[in-house]
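Below is one structure. I have some questions about it.
Every protein chain except one is present and positioned as in the full complex.
Presenting subunit A:
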Amino acid sequence: MIDTPTSPITSGLPLFFVITVTAIKQGYEDWLRHNSDNEVNGAPVYVVRSGGLVKTRSKNIRVGDIVRIAKDEIFPADLVLLSSGRPDGSCHITTASLDGETNLKTHVAVPETAVLQSLANLDTLVAVIECQQPEADLYRFMGRMIITQQMEEIVRPLGPESLLLRGARLKNTKEIFGVAVYTGMETKMALNYKSKSQKRSAVEKSMNTFLIIYLIILISEAIISTILKYTWQTEEKWDEPWYNQKTEHQRNSSKILRFISDFLAFLVLYNFIIPISLYVTVEMQKFLGSFFIGWDLDLYHEESGQKAQVNTSDLNEELGQVEYVFTDKTGTLTENEMQFRECSINGIKYQEINGRLVSEGPTPDSSDGNLSYLSSFSHLNNLPHLTSSSSFGTSPENETELIKEHDLFFKAVSLCHTVQISNVQTDGIGDGPWQASLAPSQLEYYASSPDEKALVEAAARIGVVFIGNYEETMEVKILGKLERYKLLHILEFDSDRRRMSVIVQAPSGEKFLFAKGAESSILPTCIGGEIEKTRIHVDEFALKGLRTLCMAYRQLTSKEYEVINRRLFEARTALQHREEKLANAFQFIEKDLILLGATAVEDRLQDKVRETIEALRMAGIKVWVLTGDKRETAVSVSLSCGHFHRTMNILELINQKSDNECAEQLRQLARRITEDHVIQHGLVVDGTSLSLALREHEKLFMDVCRNCSAVLCCRMAPLQKAKVIRLIKISPEKPITLAVGDGANDVSMIQEAHVGIGIMGKEGRQAARNSDYAIARFKFLSKLLFVHGHFYYIRIATLVQYFVFQNVCFITPQFLYQFYCLFSQQTLYDSVYLTLYNICFTSLPILIYSLLEQHINPHVLQNKPTLYRDISKNRQLSMTNFLYWTILGFSHAFIFFFGSYFLMGKDISLLGNGQMFGNWTFGTLVFTVMLITVTVKMALETHFWTWINHFVTWGSIIFYFVFSLFYGGILWPFSDSQNMYYVFFQLLASGSVWFAIILMVVICLLLDIVKKVFDRHFHPTNTEKAQLTETNSSIKCLDSMCCFSEGETACASVGRMLERVIGRCSPTHVSRLWSASDPFYTNDRSILTLSTMDSSTC
């Protein structure tokens, strides 16, 4: 048996503690998960079995079961819709919990099954569903249903529109029947929440480095000890003197075995140098600390009622390390609250003013500017001839022509979309053209894309009101007249085509294709219309920072339609390469278009975006804007949000077609930058040029980018965004990146960046869900980074360093002691002290510190973003700092040990009655000095003394004394050794010991204080300077002890009384004036703050 210097319990207990705490935390989360799992698994569902409804638990659903879902229920599995309560077999669902899109989505059943609305009918169904293997993509599903009806097989394609995803909720539909195709972990929802790749913060990385260094120190200490032990043991008088014989067993054991066991024994003896509890403390700190972000009122968005949300607490400190910010434009910098502003119809530009279109551009007869109304349709409708004064001539022919153009344009706008109407008021009215009865003002549109919503709303204001779609009909009220369009096909939007189209049949029977999309995707396919004029207008819109879309149409002959219909059907039913085939079909259909015009929608900038970007830049953070928008729009937004300055020299890398050209351009840019390094540079890159630049000339490109103070990437595909971030991440400096975005297209970049921030915006919650932190507004970024990030970084950095320090202090005396006990592995401290040191005696002050520390007023941090530079590049955890703390730890350990050695080891009695101390007293003395020093060292680090800090700091020391007195005061039953009996009492009974404790503590801390003071004096960091100038705290030490949180506790009044006695309390005690902040950041906080501050200060 290997003989260990400390009992297994001694070393095991801290480990056990660490594991227990972690287990409790994980267990708690697991329990929550389990509960919600149970809730989901145990939810009652109705399954059709042998012609009847059977109630069962949702976990019992098997693939192939027909499930009945009632209104507002959640689907328990991925179902293929068979039939719904509606005759057309459609149903509405919301997928808010899956992708955050809040609009209602219509899903439809195959017509053959849609009629099976009763159980009896369902029983007659004989069908086979073939579908692909489970896949995580929520929007992709391919399969087909082979229905055997009257001995004949009918094959129907199944697409995402007939799949009801688990987790989605049925809306506006009485009930549906569906076949479960994927259940349990195979559902798309389950496949999607497979954990994200774990992100590790820079601090954690350096923490691991430190631990490895300590492991090396540990092993080398063990090796040194083992070697020295054997050097000593060569002489028998040391190895086995007469008074200390070995047992037979020890004598006979093999040399090698003994050597190994000695080495292991030393490892066990010194293992406390590796702070096991560091991990659990860090974890606790992160877990608890992250609550402060959610609690922060400054990060609370009043209008939407959203507070900041922390999805991973592992990255809190990384917020203080950001060097690059990549931000999306739409919805992040802007509100994503689209307002229809202008349009260009048939080559003429119009502006919307108070629900009317006003022509803008040069008017042929501008004799009367006031009368240049192009008039609204309602206007026209009521008084058709009053518009004769319109700038477009007076002839009625002309006017009808005009109306026709507009009519078509707005019809296109109000038909080509996927907007849903909220029919909350019309619940229950399942059939009939119920929408017709509603006034347009009562309609509320829900759209996945705010652009569409804005457009449909604008059309409604103008007079073409989309009322809803019923079955396969879209109803549009044009100037109060209801028209029904049969919706034949929707060619959905995708980001490759960048357009969508619908094929509708007009009441007159004509079939139209309406297309809407980015100008780059529409214009090339157009063969008619005012292409050139529109293009100019689109560019003008873009310059104003408006978002543009082009509208076009194509009239289809029935013959053409046949072809189209067939091709679409083929493509949609294809089991293989369906996407490819669909894309081909779409391309075939969307051609020979006639341009109708373009729309321009304004996206307002968010509040304080300019200030935030400015602050980020002052903090030394490079801001890149990555957007899918076109260059002109992007640049103008960039300029208006302060990302680009007017004074900046803007370089462009756009429209590069070939590799060589791109390289040449890059070299040119690099030259221009070096030539002209006084002025700031901004770079504009577009997606295609970027992919070229990234493919071959990464290094060159990175050089250019790094020298630019602002970079704007436009026309970016989602994956490209992620790729850019990846590139920056792996560049030689390994900068810490942060990505902000709000949409599903930002998810990949959010996940790629070191820190992903989601904006809880209008484009659903996908970004917020996949992010590490979610905030409501871009401007909150400044507080999140400069205040929270800074604090968390300082806290965790000190936490890590301090842990390392305290364990060096702890174990080095033990190592030194081996030199005096023949390397016999005798422990210096009692095993209970070894066990409890990290768990009880020192854990709380550092934990509380790491939760509450504010080395500087948060307001100062926010107002002086430059202070952020002080902690960049993981400065607090640099090797020099680490070395300092380590050396400090060692020197302290030497002081404790040799101080005690000279005091006691010179075999002098320290007691007034001449009695002697033993080895345990010696160890306890070292331990006491160490504990006090280590705790007071923590106190020195603390710049923010709340009553909690006072409580745990002094409490820890007091606890140590009380515990030791108690522990030493009893002969412990069932214990083998009573080594510590009365040792602590005897120690404290000695006057010299008291003096020695004070002396050693003072010496240790003096070293540190001197270093701190000199550092601050000769190389003050900006933060330190700011501390001096800004933190004129007037709360005194004593006050902080007594000021309990709410200022109402008894202690506070005691404190006040005490003060009155001492005569220190003056009205000026109401401390920091928060309201005296700079103009940028005064939000509601100052008022709130002052009121509580008044009440809580003594």
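Rule of thumb we're sticking to: a residue touches a chain if its C-beta (ideal position, glycine included) is under 8 Å from a C-beta of that chain, and two chains touch if they have at least 3 such contacts; residues count from 1.
We take it that contacts and distances are computed from a predicted model.
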item: Protein name (UniProt record) of the chain left out of view, among "Elongator complex protein 6", "Cell cycle control protein", "SEC22 homolog B, vesicle trafficking protein a" or "3-methyl-2-oxobutanoate dehydrogenase (2-methylpropanoyl-transferring)"; value: "Cell cycle control protein"
item: Touching residue (missing chain; options A:D314, A:E540, A:E590 or A:E752); value: A:D314
item: Which of A:T234, A:T880 or A:N913 contacts the chain that the document leaves out; value: A:N913
item: From A:G52, A:P87, A:P507 or A:P1020, residue that would touch the chain that is not displayed; value: A:P1020
item: Candidate in contact with the missing chain, chosen from A:G529, A:P735, A:G789 or A:P858; value: A:P858
item: Residue among A:Y350, A:F896, A:W947 or A:Y960 that touches the chain left out of view; value: A:W947
